[in-house]
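Only one protein chain is missing from this complex, and each of the others stays in its spot.
So that you can tell them apart, the chains are marked A, B and C in the order they are listed, and the count of residues begins at 1 in each.
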Amino acid sequence: MQPTHAILNNDPAAAWLGIEVEQAEYGTARISMTLRPEMLNGFGIAHGGMIFTLADTAFAMACNRPDGEADTITVASGCDIDFVSPGRSGERLTATALVRHHHGRSGLYDITVTGEDGRVIAEMRGRSRTINRPQPGNYSASFSA
Amino acid sequence: MQPTHAILNNDPAAAWLGIEVEQAEYGTARISMTLRPEMLNGFGIAHGGMIFTLADTAFAMACNRPDGEADTITVASGCDIDFVSPGRSGERLTATALVRHHHGRSGLYDITVTGEDGRVIAEMRGRSRTINRPQPGNYSASFSA
Amino acid sequence: MQPTHAILNNDPAAAWLGIEVEQAEYGTARISMTLRPEMLNGFGIAHGGMIFTLADTAFAMACNRPDGEADTITVASGCDIDFVSPGRSGERLTATALVRHHHGRSGLYDITVTGEDGRVIAEMRGRSRTINRPQPGNYSASFSA
Partner (left out) sequence: MQPTHAILNNDPAAAWLGIEVEQAEYGTARISMTLRPEMLNGFGIAHGGMIFTLADTAFAMACNRPDGEADTITVASGCDIDFVSPGRSGERLTATALVRHHHGRSGLYDITVTGEDGRVIAEMRGRSRTINRPQPGNYSASFSA
């Protein structure tokens, strides 16, 4: 049975990307997607934003419980990404996220994006922040309040 | 007359995002886009990846000559982004990129994403690397070679 | 009259570095120091840690009121630094810190370190966090609580 994660239940961006879940546990996640033509930039290689979006989605999954049972949500307060090797049209990319550690309401995560041949495409370090669940219509709060 | 930039001539990802160019000069760029439903995440706010993609596109434009006349291309070797405030469905976001300085084949850029009311959505610092123009079909080179 | 800053009143590390204050206002600071032999690394150039320490000190000054009147203190929760050019033995380095913006208890600052000839030595982006003033003997709290 394919693993699932609550934050993907209603995530139009992830659906558009065609993200497939391979592993989803609290603290770690592995997902993959295929680079379609509309994910490329003007140089004919994967747009950095698409690589980031894949990594960021794995990061968000690792930060939050797969069953969605929590009064809080954990969001990205910041990320540092290094682009190592270009992604090619039609290639399947995999992102693996792993918690490095938590301290209070903050956390650090390592996310690695690899290509079909296992080469590293990008390395990201994500900074997380746990906040109260926003109420519908109230998005004014800072991520880092 | 609306400004244009060579790297957007054939950029499917930017086209999909509906990016509009407001300013494009060598060293600086300002672009905007409207947050559509498919750019949101499971919390109903802008997906961090979409904010990053907007910022990254402005960054790439500021790094390269608008007329596309060059034997080299400049790409992102890395980025550090801080997410400050959520972006809302239907909101128009603007990204402004500005070169901080160049040193040899490397550069640093500041990119700010703001919302309709002028509040800061995200701040990004981009690290650029100038490389030889990749030949069609040869994407194997590292971004940081 | 030379400007002063409360956080330097009892700062042994800054005293050891021989830091001189050139400007100190809430939100911005400029300081300088001379690279002594014990600040060099095995390659005979400025140790990255010494450049970071100078930048970090300017950052801390810009984050806190020069008169020290506050119930809270603002500390670095993180920094991203890019080393651009080596610092030479005997050279005078200047660090200038400037607030980029605040949001709640968080802030972002730009810190630039330059050499005597005005070339950029390093660029740092600092992430700040405002916390309650620690009580003597109680340093157990996380910086990002």
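Note that contacts are C-beta pairs under 8 Å (C-beta built on N, C-alpha and C of every residue); 3 or more make two chains touch, one makes a residue touch a chain.
Predicted, not measured: the structure shown is a model, and the values here were computed from it.
S.K.: Give me the subunit C residues in contact with the hidden chain, please.
M.R.: Counting over the whole complex, subunit C touches the hidden chain at residues 6-16, 37-45, 47-50, 52-54, 56-57, 60, 73, 75-86, 88, 134, 136, 139-144.
S.K.: For subunit A, which residues lie in contact with the unshown chain of the complex?
M.R.: 80, 82, 84-85, 100-101, 103, 106, 108, 110, 120, 123, 125, 127
S.K.: For review purposes, identify every residue of subunit B that touches the missing chain, sorted by number.
M.R.: The missing chain touches subunit B at positions 77-78, 80, 103-106, 127, 142, 144-145.
FYI, only the chains that are shown with their structure count from here on.
S.K.: Please tell me whether the contact surfaces of subunit A and subunit B are same or different in residue numbering, using the over-half criterion.
M.R.: same
S.K.: Where the centres are mean C-alpha positions, what is the separation of subunit B from subunit C, in Å?
M.R.: That gives a centre separation of 30 Å.
S.K.: Subunit A to subunit B: how many Å between their CA centres?
M.R.: 19
S.K.: Residue numbers in subunit B touching 2 or more other chains?
M.R.: Within subunit B, residues 80, 82, 84-85 contact more than one other chain.
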